[in-house]
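A single protein chain has been removed from this complex, and every other one stays in its place.
Moving on to chain A:
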Amino acid sequence: MTLDILYFAWLRERVGQPRERIETEAATIRDLVAELAVRDEWHAAAFADMSAVRCAVDQQLADLDTQLAGSREVAFFPPMTGG
């Protein structure tokens, strides 16, 4: 499946780009992170501490066990600081 991966805040800075399009067979977010983290040293740095990473699938908050089947967009970001 084709997925658009989006990065925000310091994850975007560590990865070095705001978005990328990938081909993946990952079943869950956890599988996807495992794939992305070994792409290069920048991705590895971004995903080094998963306790500091939040995610959304198709613009809905998700967690590591969220299934990816049928999804189009996955975003990774730090804990949100709105308000």
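Criterion: contacts are C-beta pairs under 8 Å (C-beta built on N, C-alpha and C of every residue); 3 or more make two chains touch, one makes a residue touch a chain; residues count from 1.
Operating definition for what follows: contacts and distances are computed from a predicted model.
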**Request:** Determine which name in "Sugar ABC transporter substrate-binding protein", "Predicted Zn-dependent protease or its inactivated homolog", "Outer membrane protein" or "Molybdopterin synthase catalytic subunit" the UniProt entry assigns to the undisplayed chain of the complex.
**Result:** "Molybdopterin synthase catalytic subunit"
**Request:** Could you please point out the chain A residues that touch the chain left off the display?
**Result:** 6, 8-10, 56, 59-61, 75, 77-83
